[in-house]
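For this depiction, one protein chain was excluded, whereas all remaining protein chains were kept in their positions.
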Amino acid sequence: MVRIGVLGCGRIGRVHADSIAATRGAELARVFDPIEASAREVGETYGAPWTTSAAEILDDPTIDGIVVASPTPTHVDLLSRGVRAGKAVLCEKPIDLDLARVDACRADLGDLTDRVMLGFNRRFDPSFADIRARVGAGEIGGLEQLVIISRDPAAPPISYIEASGGLFRDMMIHDLDLARFFLGDVVEVSALGSNLVSDEIAAAGDIDGAVVTLRGAGGQLATITNSRRCAFGYDQRLEAFGELGMLAAGNQYPTSVRFSGAARTEAGPPVLHFFLDRYTPAYRAELAAFIQMIATGAKPSPSFDDGRAALALADAANESLRTGAAVKPA
Amino acid sequence: MVRIGVLGCGRIGRVHADSIAATRGAELARVFDPIEASAREVGETYGAPWTTSAAEILDDPTIDGIVVASPTPTHVDLLSRGVRAGKAVLCEKPIDLDLARVDACRADLGDLTDRVMLGFNRRFDPSFADIRARVGAGEIGGLEQLVIISRDPAAPPISYIEASGGLFRDMMIHDLDLARFFLGDVVEVSALGSNLVSDEIAAAGDIDGAVVTLRGAGGQLATITNSRRCAFGYDQRLEAFGELGMLAAGNQYPTSVRFSGAARTEAGPPVLHFFLDRYTPAYRAELAAFIQMIATGAKPSPSFDDGRAALALADAANESLRTGAAVKPA
Amino acid sequence: MVRIGVLGCGRIGRVHADSIAATRGAELARVFDPIEASAREVGETYGAPWTTSAAEILDDPTIDGIVVASPTPTHVDLLSRGVRAGKAVLCEKPIDLDLARVDACRADLGDLTDRVMLGFNRRFDPSFADIRARVGAGEIGGLEQLVIISRDPAAPPISYIEASGGLFRDMMIHDLDLARFFLGDVVEVSALGSNLVSDEIAAAGDIDGAVVTLRGAGGQLATITNSRRCAFGYDQRLEAFGELGMLAAGNQYPTSVRFSGAARTEAGPPVLHFFLDRYTPAYRAELAAFIQMIATGAKPSPSFDDGRAALALADAANESLRTGAAVKPA
Partner (left out) sequence: MVRIGVLGCGRIGRVHADSIAATRGAELARVFDPIEASAREVGETYGAPWTTSAAEILDDPTIDGIVVASPTPTHVDLLSRGVRAGKAVLCEKPIDLDLARVDACRADLGDLTDRVMLGFNRRFDPSFADIRARVGAGEIGGLEQLVIISRDPAAPPISYIEASGGLFRDMMIHDLDLARFFLGDVVEVSALGSNLVSDEIAAAGDIDGAVVTLRGAGGQLATITNSRRCAFGYDQRLEAFGELGMLAAGNQYPTSVRFSGAARTEAGPPVLHFFLDRYTPAYRAELAAFIQMIATGAKPSPSFDDGRAALALADAANESLRTGAAVKPA
């Protein structure tokens, strides 16, 4: 039985608590949140002890792994204490909004980062993972072009936007990691942004739509199209194109029902709306990989360095947005 | 240059006139209709001579083939005169509403029926023909089950219904021939009918919906589902299922456009509505086969006997409807 | 907390044990199987007490409901003892293979059958249930035609076939119930069967493919097409057609990935193969309905009488198969 503690009982912390509770072979050892009501509620929902002191989890030698799902500014501290305490860590993205701080953490921890897995859950989406495996197996020959379309149903509250680090570091970072999952190293980043969704977001200095083009080290080209708002739900698609063909992942629907009537034919239901519904199987598979990593001592994937690289791409996109020129990521 | 005369300038006669005019290597030699205005209009539209006397076509030695697109009761007479005059004949379905009269015609003409091709245009639909060819090539192994769904956008006028010979002989006869195209000989017919569309049709003594089940000589089962009315257009689909898989032909759309919005996703346009739009390529391919038959002297397919067999199935369906028992077709 | 006992630890008993274990608010109280190894294994897997004596469950006053997932011949006895012991019962289909015995049980239990829910899980499939609800809400106007296609990936072992009661009572009974879910009372049944899959099944006196046509009391027509073998997986589809349009449920796929290459385009993965994968959400929803029934004391749906009616349709199909005539179900 692998015992896992969850640090942070917000929306994403609950997802992980739920996954752990539903996984045979794993046990939700304890949950932490500085807000007592949150900690208690999640603990009671899943029948697990709860605490308002992170140390109660970090210092507990019976706990094998921790999930860091607290606010971004606390990630570096908690993951560092976790690995120092000998625990495996599953850390939500981003490691930090400041690349320098990430690099400092990396230097500080050295090989201990080998115990840190990054929470890029989309790598574990069954459809994306299937495409990745088949590309790897050569089904489309050499990968040449990648098209990622990723749109949220609706923009988060402006308070969230303001602390998010901006669209590239908050939202597109998932797609940037997904692009790296397929392309490997990225050598060139070119970004355009737009403000067509929300005046409030513009006033906060952020964009609400963007197109980023990447070039992989092997010369492959990738585009990522983001929007903070999508009328028909959570639009999450990917196409991998190569010499021998294309593998494409479409949207996910709650049912297979299609309606045909006088005005429209074969009309489907709205796309799964909320990211937690869309990516439930991905979160489950991600947790299974984390447990596997604990059980076998294998190196994590995605790794701390993958988290660092995705952040560097987001920073490069920001620089390209500012300068109008293609940027080589740091 | 193959010279073809068209007998009958109604809706279906015009289709054939249009196909002939658009076919390089064919010439619309003359068109006939007893109604002068009809004959003149079609003739002038396609720049062809017109006449109100069928004999002007039947007796013209420069005409190689005729299309019989006149009212059903005239088919036997015109096709008989046509083949006797040494012409190839493309005869619209049905040969006649009376199976005895068809058999008499067959006995009368003997081998001359080898110059008669039946107008079962669906055999020439690119999708259905592709499936037939692939079934023949063994792509799904032995054929085991066939599902045909065939619904008209709207019922014809009641005056048409009254003279039509009923749903089985007028509408389903196309599907019965299509079933034979796949199954070969049919040994058992079982029919259920319904009156859910039109009180007028019920008052005329006909059904407006039906399900017919067929058993082929090889033991295969087929279902045909018909309705005289379909809100989303002309619903024409077919599935052939066998040991190794399934080949399915879906509906046809005027564009590939799909709309996704708050209420519906991937909604297509209404299905091609009118049978002439849906089956334009089939009519063209049918005419090409007729020209080929003229040019090579090959035996026609579908043949006179195919026309007879489809009518016998329609009659069997009527008998099954009346008796509630499965019927062996005559 | 609703406490539920499971009687029978075969394949289907495990499905229910798994559902119960995964349902917050429900507790797997105890599992029973006469084979100790089976009972122990399921009990240990789900951390529940296990027993080889059904009485330990039936006599336990702390148990609110039972799931009868034992072999068919034991259903009547166990469900009767269950309701007499004051428990709600979820009974797997069929109640019994003998309609007379079902009727005797009905007479014997009287209103106690109001505590028996039948395990027709397909009514709870999210896609089928969505169509049913939308038909009920009038989205397609009056229902006129229903097309059900239901094919198993592969035939069960011949030993299973021999004890199954035949294709209609074992396999199609699910589709017959689904048809009743849409049509209500059925007044006419017409069946054709085939033996194209397995010589062994033919030797056992059963068919391995079938088409059954039903007429509802409202005049609607339904077809059910079954096959014991399907190369591309578990083919489970339904179309409801009415005056205003059509609602169709397609197959379910493990991913949304489509491959396009030189020979084929937009090719999907095999359909979910095993009935437990395809209908997992249906089993979960079925259990939720059972728990709801226990919690509220509401009448079950599908009911004992629904189980009886589906069996009567299967018997009518058998009679139609034998006589070649349409049959009015008993």
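List of remarks:
Letters A, B and C mark the chains as written, and numbering starts fresh at 1 in each.
Keep this in mind: contacts are C-beta pairs under 8 Å (C-beta built on N, C-alpha and C of every residue); 3 or more make two chains touch, one makes a residue touch a chain.
Being a predicted model, the structure only gives us computed values, none of them experimental.
Looking at B:E41, B:E139, B:E162 or B:E200, the residue that reaches the missing chain in the full complex is B:E139.
From the set B:S70, B:N121, B:Q145 or B:Q252, the residue in touch with the chain omitted from the display is B:Q252, counting the whole complex.
Contact with the undisplayed chain is limited, among C:A231, C:L244, C:A288 or C:A325, to C:A231. Only one of B:A104, B:L244 or B:A295 touches the absent chain when the whole complex is considered: B:L244.
Contact with the undisplayed chain is limited, among A:F241, A:F259, A:Y283 or A:F304, to A:F241.
Where chain A meets the chain that is not shown, the touching residues are 140, 142, 144-145, 147, 149, 151, 188, 190, 192, 194-197, 209-211, 213, 215, 219-221, 223, 225, 227, 229-232, 235, 241, 243-246, 323-326.
For chain B, the residues in touch with the chain missing from this view are 22, 126-127, 130-131, 134, 139-140, 244-252, 254-262, 266, 269. In the full complex, chain C touches the omitted chain through residues 231-233, 251, 253, 259-271.
Here is the rule we use: only the chains that are shown with their structure count from here on.
A straight line joining the Cα centres of chain B and chain C is 41 Å long.
Counting partner chains per residue, chain A has residues 251, 259-262, 266, 269 touching two or more of them.
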